[in-house]
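Note that one protein chain is taken out, while the other chains of the complex remain in position.
Chains: A and B, in written order; residue numbering restarts at 1 for each.
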Amino acid sequence: MMKKTLKRKIPKLIGLLLTIFSFIIIFTPILVIIVLSVNASTKGYSWEGFTLKWYVELFQNDVMKEPIINTLVIAFSSTIIATVLGTIFAIGINALEKKKRVQMMVINNVPVVNPDIVTGISLMIVFSLLSFTLGYYTVLIAHVFFSIPYVVLSVMPRLKKLDPNLYEAGLDLGCSRISGIFRVIIPNISTGILSGALMAFTMSIDDFIITYFTSGAEYMNVSTWLYATLSRGRSFTPAAYAYNIIIFAVTIAIILFVNLKRDRKEKTV
Amino acid sequence: MRRLRPYSLPYLLWMGVFILIPTLILIVLGFSNLQLYNLGVFEITLVNFTIFIQDQVVSALWNSLVYSIITTVICFIIGYPVAYYLSTLSDKKRKILLAMMIVPLWSNMLLRIIAWEKLFMPTSIISDLFGISFDLLGTPTGVLIGMVAMYLPFMVFPIFSVLEKMDYKLIEAAKDLGASDLQTFVKVTFPLSSGGVISGVIMTMLPAMTSFVLPARIGLGKINLIGNIIESKFMKEVLGSSGASINQGALISLLLMVLSVISFVLITRVDKEGETLI
Partner (left out) sequence: MKKLIFIGLLSFFMLALVGCNSKPKLYVLNWGDYIDLDLIELFEDEYNVKVVYREVGSNEEMATLLQAGSSAYDIAVPSDYMIDKLKTLSLIQPIDFTKLSNDDNMTVIPELYELYESTGIEDYIIPYAWGTIGILYNTNKPALKTLIEAEGWAALFEYGDTYKVGMYDSPRDAVAAALLYLGYHVNSENATELLEAENALKDANFTAWGEDNLKGLVIQGTLDMALVYSGDYFSEYYLAIEDEVDVNFDYYVPQTTNIWVDAMVIPTIAQNVELAHQFIDFFLDYEIALQNSDYIGYAPTFIEIYDTMVTDPDYGYDFETFDPFPDGTYRQMYQYGTDSRSESLVSIIARAKAAN
């Protein structure tokens, strides 16, 4: 008996240890960035004492303001647009007959699997053919483009679990085609929509390559700005680390808050 | 549901514009001397293929293959048990832990790479503060650690999402029929999760292959991957070769697209609609 439980416990223990190891390796760079963001030295070559001045500078530095605003505006707006469009497309694709559905999903996966650099160059080519001026809108289109497939991929499994008769029943009960979607379908696939949105946001906020190729003179995000500032002889201010940590802290806080709130709800119910 | 079909049509149009057209252009560029920034008359030629016999391109292709395969294997060895472990946790715990795995990805990639770079120097703020010092810059180990840390979540997510959705009745059935834990895993659990594994492999391997900032900085420019060649062809050499570098870059991009297509075939074999990609 003893032996059997031990045997069962070993795989679980390995899983636990590897999970801890994964979190260590994934969080290591974040810890280094935290240290860099509170280090008094501009260059971060050595530890020169604790400071919060980079966090103060972050809000005073005009040079960084624009890339940060651009990054966040694009991340939020592309996430919203991609989530809306992706959900609609997924609903449409789900309604197709099997063969067509598979074909659509294969097309959907092209941007997911394609290397960023190929996607970036491809989009640049299309924009220059359509003679769009590169800038805010081309970056937005690009981000929406590479985010939609992730939304579709997250929404599809939930849609498939949905009973098709439910929607028809909704229509019978007097819903219009549109209100049927909002009243019957959307509430049932909301988890999928949410995780799709999360993925879209993840892809957008950290994008460098695709933005690099599709942004013109007037648009820079944090990544392209950092890359330019690293050129010949120059370097960026540690306020960039501070920005990163703030984003990180806020998101962690939101996740914990949402979970705590859900806990409380469950308890009261 | 049928009347919802039209909602998929705009997507076809949208994808046609952004996937079909660029692919055609890349094909034309790769097989001709067309100048991207000066579109005009062009001739079909195979001259761009000469890059595939150049030492540096051959070694970059070889390096890409070696590094992406090793990275993928390590990510799989670590990632599968992690995904499995996460899927056994309570709903609440796994949600928090998965979110905690995504959030580091919201940190800027360039800054994360610079963080590894700092950590791997003989003297750094980390050695000042904690007395730990790694001298790993320019070594294969350093590059591999950086890559595993960067792409591991992309291995965990798809495997997790398959394991999470798996029908546990099948596992119980196997056990009822007398299979040991190991047998159940090898014969039932693992085959059922193979779709997720394939997606994880692709999501790890292709980005690892085409990364260029990481090998340039952590590998001290001595470990060049195919991403470094493409970056150089499209961003650094452009003028120097009367535009031909773009045609060569297009050809390498096409090669990567072919790889992607092969990946699709693999995915669709196992998982018809590629749902396990995330």
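By our rule, a residue touches a chain if its C-beta (ideal position, glycine included) is under 8 Å from a C-beta of that chain, and two chains touch if they have at least 3 such contacts.
The model shown is predicted, which means the values in this text are computed figures rather than measured ones.
The chain not shown here is in contact, across the full complex, with A, B. Residue in contact with the omitted chain (choice from A:27, A:55 or A:136): A:136. Of the candidate positions B:8, B:64, B:87 or B:224, contact with the hidden chain is made by B:224. Taking the whole complex into account, chain A touches the unshown chain at residues 40-43, 45-46, 48, 62-63, 73, 76-77, 80-81, 84, 127-128, 133-136, 182, 186, 190, 193, 216-218, 220, 225, 227-236. Although one chain is not displayed, chain B still touches it through residues 37-38, 54-56, 59, 117, 121-124, 135, 137-138, 216-217, 220-222, 224, 232, 235-242, 245.
Please note the rule applied: only the chains that are shown with their structure count from here on.
Mean C-alpha positions place chain A and chain B at a centre distance of 16 Å.
Chain B contributes residues 1-12, 14-15, 17-19, 21-23, 25-26, 36, 78-79, 81-82, 84-86, 88, 92, 95-97, 99-113, 115-116, 118-119, 123-126, 128-129, 145, 148-149, 152-153, 156, 165, 181, 202-203, 206-207, 209-210, 212-213, 227, 230-231, 234, 249-250, 253, 256-257, 260, 263-264, 267-268, 272-275, 277-278 to its touches with chain A in the complex. Residues 7-8, 11-12, 14-16, 18-19, 21-23, 25-30, 32-33, 35-36, 39, 41, 44-47, 85, 88-89, 91-96, 101-102, 104-118, 121-123, 125-126, 129, 145, 148, 150, 153-154, 156-157, 164, 167-168, 177, 181, 198-199, 201-202, 205-206, 208, 222-223, 226-227, 230, 240-241, 244, 247-248, 251-252, 255-256, 259, 262-263 of chain A are the ones touching chain B in the complex.
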